[in-house]
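Excluded from the complex is one protein chain; the other protein chains are retained at their positions.
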Amino acid sequence: MSVPQSSDHPLSPEELAEVVARDIPAGAYVNLGIGQPTLVSNYLGPEDDVTLHTENGMLGMGGEAHGDEVDPDLINAGKIPVVETEGCSYFHHADSFAMMRGGHLDCCVLGAFQVDRHGNLANWHTGKPDAIPAVGGAMDLATGAKQTFVMMTLKSKNGQSKLVERCTMPLTGVGCVSRVYTDLGVFVVEGGRIVVRETFGVGYDELVEQLDVTLTPGR
Amino acid sequence: MSVPQSSDHPLSPEELAEVVARDIPAGAYVNLGIGQPTLVSNYLGPEDDVTLHTENGMLGMGGEAHGDEVDPDLINAGKIPVVETEGCSYFHHADSFAMMRGGHLDCCVLGAFQVDRHGNLANWHTGKPDAIPAVGGAMDLATGAKQTFVMMTLKSKNGQSKLVERCTMPLTGVGCVSRVYTDLGVFVVEGGRIVVRETFGVGYDELVEQLDVTLTPGR
Amino acid sequence: MLTIAETAAAAVAPVHDGACVMIGGFGVAGQPVELIDALIDNGATDLTVVSNNAGNGDVGLATLIQLGRVRKIICSFPRQSDSWHFDEKYRAGQIELEVVPQGNLAERIRAAGAGIGAFFTPTGYGTPLAEGKEVRKLDGRHQVLEYSIHADFSLTKALRADRVGNLVYRKTARNFGPVMAAAATHSIVQVDEVVERGALDPEAVVTPGIYVDTVVRVDHPRQQDSREEGAA
Partner (left out) sequence: MLTIAETAAAAVAPVHDGACVMIGGFGVAGQPVELIDALIDNGATDLTVVSNNAGNGDVGLATLIQLGRVRKIICSFPRQSDSWHFDEKYRAGQIELEVVPQGNLAERIRAAGAGIGAFFTPTGYGTPLAEGKEVRKLDGRHQVLEYSIHADFSLTKALRADRVGNLVYRKTARNFGPVMAAAATHSIVQVDEVVERGALDPEAVVTPGIYVDTVVRVDHPRQQDSREEGAA
């Protein structure tokens, strides 16, 4: 029951993206959220045979477009120009979200403000009274995919743990998160517990001390 | 308030089909039910610019296919081989019924067992206890189109009026019929009344005597 | 991930006793004849079948029913001039029947694939087919609550698949194929042809490969003439 420390330093976003990419099964259909999760695509090779979905109406999305490839009619959910892959297809917004909401995506990777030990996710709204709410596709993604992975820094800018006993910010989805990938470790959320799979640049005991949330050592 | 007798004889199905066709506005999208209503298409010319819908997934359906034109992948709702028209399109069953159910068809023409003065329609089930129920698309058609026309013989084989005070057979749709075209006259159903627009081969007074349902003379 | 099966028998091998199986086709168009034949040979029994009709003549679904392998059928138009096997089982109380208006059937199947548990729609209101169902007045009309229909397997037919399972259909043979493939946990599709990745126009793909689990090529598919009449 000792938790391996897999790295002598906290992982960079790129290194973490590689860890996430390794955990995506070959042949999977995946949606990568805007921001950090997008990096995961850099570590998916043709041999992984992973198909990317973008909720604005495409399956088989390729990488970011450059130079002459840029086509304003071909963008991802972050409104970044992308390219096609062979075997891609287009569909309208309702069909695209039906694909997500109907449970057909194997996995989505999202950023987060908070995740709690019940797998609840908060990633759309800080809850500040003057904030203008804007949700986009976050709730559909969190609820629709077979598995929802979160990818984030473990602590907020002011040093607070984003893994919490119970989310205090407005929820995006209930009980939807199964794994949390952070710069300091990988966490499996199951049965109301946060199980630490591995740590990066910090030992398990030290991590337990730093965080104000109950952790369980994993295999 | 005298009702015109437009013909000296009861209309044949073909003659009646022509009357129905004349009442379909130019440019309309129309679904013609299986059986007698199909005849209406013979009296719609290119100048009418009427587009036919078939619920098994096609808009812009053409006439019956003959000889080499017959293609088992191109059939109408009655499973009769048909041909394409220029500008036709194909779609799947849910999209096809969404088109009908969403109120996009201007008109559908259906056969009937009974129609009552509230516009209720019975055309799918005789109500006999040993009959095996089979509804097909009848309920979707009756309820979905902007206007539902009925085309039938006015009397059943044993001489009973199929226009009734209240349907005794199981309903297909509630308050959905707006006009009834029969061999003996054309009826407009509105506000709980059956208004006689014209008669064929019988005078208005005679018709009133023959039928056990309250009629109102129309303009 | 897509499996390209060598034979129809291999394609339907996972279908097990007690499964709910959707079968595509409207009349002869889009009917996956070879997959149904393989299902007859497969032996799975106690099936729930979701299909527009309840079989015709002495072939395909009619045979499956004749053999007593279908516990329940959910369809819009079971009764036809040559649906004698279904008629016999039904009158003998040996098959359960749920008759569904065709548009409700298509939409309930679509709902299952789209993450919709139930929906309100006007079709059927005030008729025997809505008896006992929840009704609500929405947009000024009475609407009936209808539930999604999931399946364990779907057997459908398409014209062409590419190597990632994208499908295109042919004319009115498209019918129930796309919604059934999406509503089934395991979708099995027979196609006339398998083409290379990239050979289908991305703008014209009808069923994206994500909905397809097994594809099998059937070289010279038969069209089983069902000689139906007056049927919708």
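First chain written, first letter: the chains are A, B and C, and each begins at residue 1.
By definition in this document, a residue touches a chain if its C-beta (ideal position, glycine included) is under 8 Å from a C-beta of that chain, and two chains touch if they have at least 3 such contacts.
All values reported here derive from a predicted model rather than from experimental measurement.
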Interface partners of the hidden chain - shown chains only, full complex considered: A, B, C
Touch criterion as defined above, residue of C:Arg71, C:His150 or C:His186 at the omitted chain: C:His150
Omitted-chain contact residue, chosen from B:Asp8, B:Glu47, B:Asp68 or B:Glu86: B:Glu86
Residue, one of A:Val3, A:Ala77, A:Val164 or A:Leu211, that touches the chain absent here: A:Ala77
Those residues of chain A which, in the complete complex, touch the missing chain: 33-35, 54-58, 71-75, 77-79, 90-94, 96-98, 100-101, 120, 125, 130-140, 143-144, 170-174
Footprint left on chain B by the chain that the document does not show: 26-29, 49, 51, 53, 59-60, 84, 86-91, 98-105, 144
For chain C, residues in touch with the removed chain: 107, 111, 114-123, 136, 138-139, 141, 143, 147-148, 150, 168-171, 201, 203-204, 206
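The definition used in the following text is that only the chains that are shown with their structure count from here on.
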Any chain that touches chain C and chain B: none
Chain whose Cα mean lies nearest the overall Cα mean: C
Most distant chain from chain C, judged by the mean position of its C-alpha atoms: A
Rounded Å distance between chain B and chain C, as computed from the means of their C-alpha atoms: 29
Rounded Å distance between chain A and chain B, as computed from the means of their C-alpha atoms: 55
Where chain B touches two or more other chains at once, by residue number: none
Touching two or more other chains - residues of chain C: none
